[in-house]
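Missing here is one protein chain; the remaining ones are kept as they sit in the complex.
Let's turn to chain A:
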Amino acid sequence: MAVAARKTSGGGRTDRGAAAETAVDPAVSEVPANNPPPFTEAEDLSAYHEMLLIRRFEEKAGQLYGMGLIGGFCHLYIGQEAVVVGMQMAANEGDEVITGYRDHGHMLACGMDPRGVMAELTGRRGGYSKGKGGSMHMFSKEKAFYGGHGIVGAQVSLGTGLGLANWYREDGKVALVYFGDGAANQGQVYESFNMAELWKLPVVYIIENNKYAMGTSVNRASAQTDFSKRGVSFNIPGEQVDGMDVRAVREAGQRAIDFARSGKGPYILEMQTYRYRGHSMSDPAKYRTKDEVAKMREERDPIEMVRKRLLESHKVGEDELKKIDAKVREIVNDSAEFASHDPEPDPAELWTDILVEVRA
């Protein structure tokens, strides 16, 4: 056999084989040793509320999916909450956000209405895209959220364009462009890096390294697994950040955003994070061990970390946290209630928003 006759010494072939044959690939590496300054009590309380809202919202979305109220593709953000919440704490109002299909958390953190997000998930009129887009495709110009994209990597060049418009208008805003470890292997990411640095565009690229792209671990897909170095040949500074610690995210985020806002060009943040659930609702996640997930949840959970700080360092009472929990549940239940009863789209909507005038 011509294929088998080739040498297998050195290089990727043998490695690739070994990696693929191992059913489970421990992808979780060491946590970067950041030592972020502490949060005030108010900051910790706010981070707690925001992250909990995302977590409970996602759990509810998972339930509604199980009940058949949500269909199609649905990717949950559970485990990654500290990333977007920490970044939003560092961002100014009006700074743009763009991401892929794992977008519910980003939308809530941008201040979009949970009712509108949940109703889009159930495909109803009151959803952000009037039921036309679903989980992967939402948008809110008002909240500077630019989608919600289903084509992996597409948001990176679009996001570069958000920064381009900021630069063009000299409006002092920064574009926050989120993408995954898997998306980081798309060619347009590097075309974007080059252009953004060349033109000194105000963009922060946030690589959410949750260790897997669907069932493929970072080690099996990436020659350079330190994503903070992906901009080195373009002279873009980068940092690895403990994406499970909202304080570390906020701190690095502030540095990156300030850099970009001051006209020095783009910045890369690799967020070391983890998704607890499968890639999407249909993924049983057999490519990793239960222990790996359990260890993360127990030792690194972003919400638990803040909760502990609130109780131990800030001496906030259990009662107060319970009040927050109750408030969050109320918001989430209300959104689910709305999303279950809001009517389905009017059939006439089929013909709207195709072109400025309907010429279909």
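Worth a mention:
In this section, a residue touches a chain if its C-beta (ideal position, glycine included) is under 8 Å from a C-beta of that chain, and two chains touch if they have at least 3 such contacts; residues count from 1.
Heads up, the rule we're going with is that contacts and distances are computed from a predicted model.
Of the names listed as "NAD(P)-dependent oxidoreductase", "Elongation factor 4", "Pyruvate dehydrogenase E1 component beta subunit" or "Cobalt ABC transporter", the one that matches the UniProt record for the absent chain is "Pyruvate dehydrogenase E1 component beta subunit". Touch with the chain that is not drawn comes from one residue among A:Lys200, A:Arg220, A:Arg255 or A:Arg329, which is A:Arg220.
Note on the undisplayed chain: of the listed residues A:Gly79, A:Gly131 or A:Gly159, the one touching it is A:Gly131. Of A:Leu198, A:Ala294 or A:Ile354, it is A:Ile354 that touches the chain left out of the display. In the complete complex, the residue from A:Gly71, A:Gly94, A:Gly263 or A:Gly317 that touches the missing chain is A:Gly71. With the whole complex as reference, residues 1-4, 13, 16-17, 19-21, 71-73, 120, 123-124, 129, 131-137, 149-153, 182-183, 185-187, 213-216, 220-222, 286-287, 344-345, 347, 349-351, 354, 360 of chain A touch the missing chain.
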